[in-house]
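Worksheet: one structure, shown below.
In this view, the complex is presented without one of its protein chains, the others remaining in place.
This part shows chain A:
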Amino acid sequence: MTPYIGKPINRVDGVAKVTGKAKYAAEYKAADLAHGWVISSSIAKGKVTRIDAEAALQLPGVIQVFSHENRPSLAWFDMSYKDQDAPPGSPFRPLRDATVKYSGQPVALVVAETLELARYAASLIRIEYEEEEHETALEHNLHRAREPKSGVATLLKPPPPKPRGDFEKDFRAAAVQVSGTYVHSAEHHNPMEMFATTVVYEKNNKLTIYDKTQGAPNSQLYVSQVFGIPFKDVRVISPYVGGGFGAGLRPQYQLFLAVLAARELKRSIRVSLTRQQMFTFGHRPACVQQVSLGASAEGKLEAIRHDAVGETSQFEDYTEIVVNWAGMLYPAQNVTLTYNLVPLDVYTPIDMRAPGGVTGLSALECAIDELAYKAGLDPVEFRLKNYTERDMNEDLPYSSKELRECFRQGAERFGWANRTPEPRSMRNGHTLVGWGMATGIWESMHMPARAEAVLTVNGKLRVSSATADIGTGTYTIMTQIAADTLGMPIEDVIFRLGDTDMPLAPIQGGSWTAATVGSAVKVACEDLGKKLFKMAQKMKQSPFADVKLDEIVFENAHIRLKADPSVAVSLLDIVGTNGGRAVSETSTSLPNMLEQRKYARAVHSAVFVEVEVDEDFGTVRVTRAVTAVAGGRILNPKTARSQIIGGMVWGISKGLEEESVMDHQFGRFMNHSLAEYHVPVNADIQDLDVIFVEETDTIVNPLGVKGLGEIGIVGMPAAIANAVFHATGKRIRSLPITLDKLL
């Protein structure tokens, strides 16, 4: 029985969020709270030679100015600074020494009695630098590209597969060829909520930390290791996150600064970043890609070469999977995929929604469109002709893949059959209309996680896991899973998350939370059910004394005999036999690696987009879009649809508007405000439609779900670029497609 799973249940945290009851990291109060203000470096590379804080320190109410000059001694080794998402290298350590490694680096923290005072004091501090030459331009440094170092992170981000066949030979001989260079700049996540940490300095020197993070346990690990505090003395709490998009996968520097100041001053402190400072840490890396494709005269894709060069910092090798997708999506026999890095004087990039996937597919799916045109085939027909049931990189079958059905249903909903293929053939006055499409893919991952399920003495089910809900709907779907597993009415189920006192869960990323934490919640509830069943068997005159577990069901807060539903014991009565105590069970869910390794596992999508382009001005609007997703079992069509729509909106952003512009004179991102860093406004978003095609998958995880966090964005930018080509006849290979590129 699944009365809740698969139903469009409203968000259980919705009311708290829209009424302001949901509290975020910077909203927690503490007695005697001090406030920190971060000072950011104005140069990209060099040394701090002097910090003149005298005027600031003289202001009544200014408590201290922390910098490398007065930083206490902390952990020595890089290992201690490595969080769960640290790429290979030497993590950035705030205030470590006078060295400036990138523009915007935190160089001092002012602490004062009020936020306003700290901010004012910061403006009085004079910092002198000795500047060195910096390198921040990826495109001017491609000759320095090298292979990424490998490390623990490589497990989740495998390097490209070895070449197969002979690309060069086959490409030269191909009847139809395309080749192009694709570029995009850096992007910053810019969630609504700024990064912030409130450290509550408890009696006996313990710390309770409210942090903006996509994984409370990750922040706890970092603080514990860096500051040498036992785990039990650091509790990190993060029940609500005002958007993460990957930026919260690693502890950000305000956490370090707040903890440092709290420990030195032995009082509670809050450090919150400004919008400008949201441009001073991890970002989606700029990337330059080269794609060459060769096909037979009939449109059979035979040769693929996809080379990508991404930026990273001078201290860590951040990598993402940019080029592997070609080998997963297309069955060509001659394939060469390469991925290299150029270290620059910037902060280490960090995963941003569909990291690498949206980057790679924005190039690959654009090239596929171009090839389809050259081969004289409709883009959908071309993809069907080059369909694969196997991941050719691993040579494994997909555990499920209903991409064909995505093409069919998406095309039908969109009205693709009415398209006239010739570019500039669909016009309305000054407006050129274009229809384009693309494929999307993202891996379906499953990690180990733990959860606790508790049946309280008054018969409520309380389930918890130290995961996060960055707006994805985790609270809601976990509540549904728990309710269905133990046959409870949903209003009697409470799911809690974001607290290191709860059972461990991985950071929330990679679209793995529904599968990972969902499986843990299911197992914990099943285990609790077994325990309750055993207790029921021991009750006086129990009707279940001789009954086996598979002969009963959990339904309407009762255990019932399948054969005779009138034979039932209520869960409330069972817990009543426990001497006035709740009944609880904590369980671990591990992926079935033996079975999973026999298959490739991925979520797929087909994206169809209509654009209108002003022929004189080059302005582009996405007037409608349809995304059809094959995402396994859909736990909640409402939150799932929101996930996909959010991804589509961001795809429009990436395709048409969004970029962090670096001025290489200063090695500094210049459009660091939401007035100048453009993301779509309501008026930019028209008609978005989502289809979930039927897909059953018994391999991917016990719930049969595939994560939906990333798949909504991956195909959008390419579909938009392809629609722009159809509208204008111009193939734009650099994102975003701003109007100047079409004039």
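Definition applied: contacts are C-beta pairs under 8 Å (C-beta built on N, C-alpha and C of every residue); 3 or more make two chains touch, one makes a residue touch a chain; residues count from 1.
Keep this in mind: contacts and distances are computed from a predicted model.
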(request) Pick, from "Xanthine dehydrogenase family protein subunit M", "TatD family hydrolase", "Cytochrome c oxidase polypeptide II" or "Leucine/isoleucine/valine transporter permease subunit", the protein name that UniProt gives for the chain of this complex that is not shown. (result) "Xanthine dehydrogenase family protein subunit M"
(request) Have a look at A:E116, A:E422 or A:E595 and name the one touching the chain we're not showing. (result) A:E116
(request) Using the definition of touch stated at the top, determine which of A:K101, A:R267 or A:H672 touches the missing chain. (result) A:H672
(request) Over the whole complex, note the residues of chain A touching the chain we left out. (result) 42-43, 103, 116, 119-120, 123, 274, 276, 429-430, 616-619, 621, 656-657, 661, 663, 665-666, 668, 670-673, 675-676, 678, 680-684, 738-740, 743
